[in-house]
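Here's a slice of the assembly, chains where they normally sit.
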Amino acid sequence: MALITAEQFRESIKDDGREFYCSGELVKDFATHPIAKDLLDYTAMDYEMALDPKYHELLTEALPDGERVHFTFVAPKTKEDLIRRRKVIQTTMHVSGGPGGAKFTGIDGLNGLHLACSRIDRQMGTEYSDRVAKYRRYLMDIDAAIAVAMTDVKGNRTSHPHQQKGHQDYYVRMVSKGNDGIVVRGAKAHISFAPTSHELVVLPCRAMTPGDGDYAIAFATPTNAKGVKMIGRSDPIVVFDDVFVPMDRVFLMGEWQYAHEMPYSFATYHRLSADTYKYAELEIHVGLAALLAEYNGLEKVGHVREKLAWLVMYAEGTEALGKAAVENCEYDESGTPYPNTLYSNVAKFFFASNYYTAEQHLQDIAGGLVSTLPAMADLKNPATREYLLKYLGTGDICDAEDRMKAFRLAQRMCDHVSGNITVHAEGSMAAQKIMLYAVADWERYKAYAKHAAGIHSDHPAVRDIPPHRLMLV
Amino acid sequence: MALITAEQFRESIKDDGREFYCSGELVKDFATHPIAKDLLDYTAMDYEMALDPKYHELLTEALPDGERVHFTFVAPKTKEDLIRRRKVIQTTMHVSGGPGGAKFTGIDGLNGLHLACSRIDRQMGTEYSDRVAKYRRYLMDIDAAIAVAMTDVKGNRTSHPHQQKGHQDYYVRMVSKGNDGIVVRGAKAHISFAPTSHELVVLPCRAMTPGDGDYAIAFATPTNAKGVKMIGRSDPIVVFDDVFVPMDRVFLMGEWQYAHEMPYSFATYHRLSADTYKYAELEIHVGLAALLAEYNGLEKVGHVREKLAWLVMYAEGTEALGKAAVENCEYDESGTPYPNTLYSNVAKFFFASNYYTAEQHLQDIAGGLVSTLPAMADLKNPATREYLLKYLGTGDICDAEDRMKAFRLAQRMCDHVSGNITVHAEGSMAAQKIMLYAVADWERYKAYAKHAAGIHSDHPAVRDIPPHRLMLV
């Protein structure tokens, strides 16, 4: 029963005690609540797609015993698995309009756990990996919708977890432990798709220091566990109000020296996910800019074409760099593949740092109607309908309704969320810079510079090369 | 009775037959309609301020006969008048949160008419200026709320008005004329504050060609005239469904050769208004970035400080360039002052082209809560209030409510309107580039280059200067 239907999924989270608070009230019935319903429908799409013959082959995988499970639950073993993961995400984007509600960030969390725990076990002799494997098997069994919770609410961002003023819970921590499990308290922010998930993988979000032992915890919990409260919209804050976690779902417990492995490993996979779904978003972005240029009769204007060409560069550059990150993937000691760290950070930085130029170009091409577009309801009002049809169409090019819809999309694509997500989801640009600085092979770069300058260097890259006779650049 | 109270203003536009359609319905009572009420209250602020002793001196002016009228109705005569106009706008921004609802763009339209008509009259022997003066006197008499309508809906933007396909009304045109007046048809877009205005100044929006005579019209009309329909929100589309305009309110009637003077003159004043109110917006923008840095505990982080410093550069650069445009104002043949064309275009281009970097910095400093902030209603819900207070505050720095309000403001400042307005209001960047190219003194620049290169030039700037002995740059 490792693949469930969308209907089974809907049933599975109904009245199960989960607490999701939205716009000032507890959501009682996801199926009818105006906001929760969208999220539920969207998440259900993952289940529909997995059983749709068009996508079944891509999205599911036969285990050695023949059992068919969702592909994303299988731990990646080869470069081809990473390439397929990209195809899964982009196909889901095309079909459901998003990267997937049931098996997106949570899967990256799971794979990040896998990678981090095998490192920690190797160093510490712990056996977290076994617990992760067992948990993975459980997720397959119930065909789980899974989310990941990493970012703590943090309080004062320049202080360590145990140094916070006011209270000690700005980072999720273990408040007690027993033989059978631990009790956790705190809150995590920006937990995408948590409200409709079955399971939540919880990771620390930063490196820890000696005093931070109680904060160095990783675990999994059902979203309807007692004490779990979700507040917000599709990416709520998740509060852990003294939630009990049984021991076999604890994946880090006080080993503060290794806390950073968790966000690092998660980010390793998740950055690729971002590089991947972003391209499908940008296809829409480029397409909308081209469509508005067409609808405005500006397709042949020089500076509009230049902006469109730039947008192509931006979208296809994002795709090429994302591809490069998997084509040149790396492997950890256990042979587990993960995206090339340098390239996946380059990809993320590339699309994040250029996003606002892309938004500017879209707005520039669109024109002022993005601000002043009448409501779609005005198109239905008989007193105004004819006027809008007459004046907001473009003669021989398009009718007013399509044009208004295109501008409505522009409004959504330029709202306060789109830029914010692009900059912050999967780590801010500062995070990418730190990673790029950390993994760059500075000694090799400097050796090449020394050689070009005529300064002696013993670095293997240059030590056998005689001085250049001509420096052309 | 040249200054009316806010109460008199509210009465003056009540049930006067104006047709404002919003969200699918005709607005019947501005005072209670959820959207129109905001606009009404906002516009009323101009009237409150003018009679408030704190602002009375700045905002009003005694005519030679002692009658006190709103300062903005008086035609500018000196550089000091332009400087005062800046002070009026920025004070209004500080007090009402916007540049003014009753006397903002409309005033620039009126002054643009003044400048353009005096040029046209000098060339054509027409007497439009007299009509403008008479109209100005009328506006003073009723202490009018006034808007300007310039941008036509345009259809296919690469075709001239009379070449449009589908229908002939993509640009507002004269469909008939008689001895007493003309009848106009068409629609104008982005008409700020029109719904609560008494009067509308209507200008052509582009240069015309010989076939475009019927489109070369400028006029004024009450917003409650028969056939005027406003559709949208605060900046609606205004439809002219065969509106009659009496002859003494017609300011251009077929002189297509001069049509471009109207948008040009309007823009001359309006670009300064933009340079001016933008600074007051940017004070808030910079302040919000600093506030969020503080609330997040990031005030001392190097890259955050760099971004804050950049934002200061951006805001104060906008102010300095706007100031420079009036400090170095120009005068037309009749002695009427107008902002320095080069500098006011530099100012507009500067703030528009840098805006998206400013938004990126704000988002970067703010963090992901801009996307995932729970609703303010969740702060009122007893089931979630304590959690939000505990987890969204920042220990010793600030409480959760203020922090949530600050993020709420960030959402509003990064919505789809803010960038769009910055880019498009008062002319897109392409328009500024065209103006900069048009007014630059290319011959002087080239002469300096020739001189530096050792190429002969007869230009007066260099002809008496011997060759340079040392080129240091």
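The first chain written gets the first letter, and so on, giving A and B; residue counts start at 1 in each chain.
Throughout what follows, a contact is a pair of C-beta atoms (placed from the backbone, for glycine too) under 8 Å apart; a residue touches a chain by one contact, two chains touch by 3 or more.
If you're wondering where the values come from, they're calculated on a predicted model, not measured in any experiment.
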Query - Subunit count for the whole complex, all chains sharing one sequence, 2 displayed - result: 4
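The rule we apply is simple: only the chains that are shown with their structure count from here on.
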Query raised in the report: If you average the CA atoms of chain A and of chain B, how far apart do the two points sit, in angstrom?
Result: 40
**Report entry** Contact set on chain B toward chain A in their complex
**Finding:** 21-26, 151, 153-159, 164-167, 169-170, 186-187, 189-190, 229, 231-233, 235-237, 239, 241, 296-298, 300-301, 303, 355-357, 359-360, 363-364, 366-375, 377-378, 380-381, 383-384, 387-388, 390-397, 410-417, 419-421, 423-425, 428-430
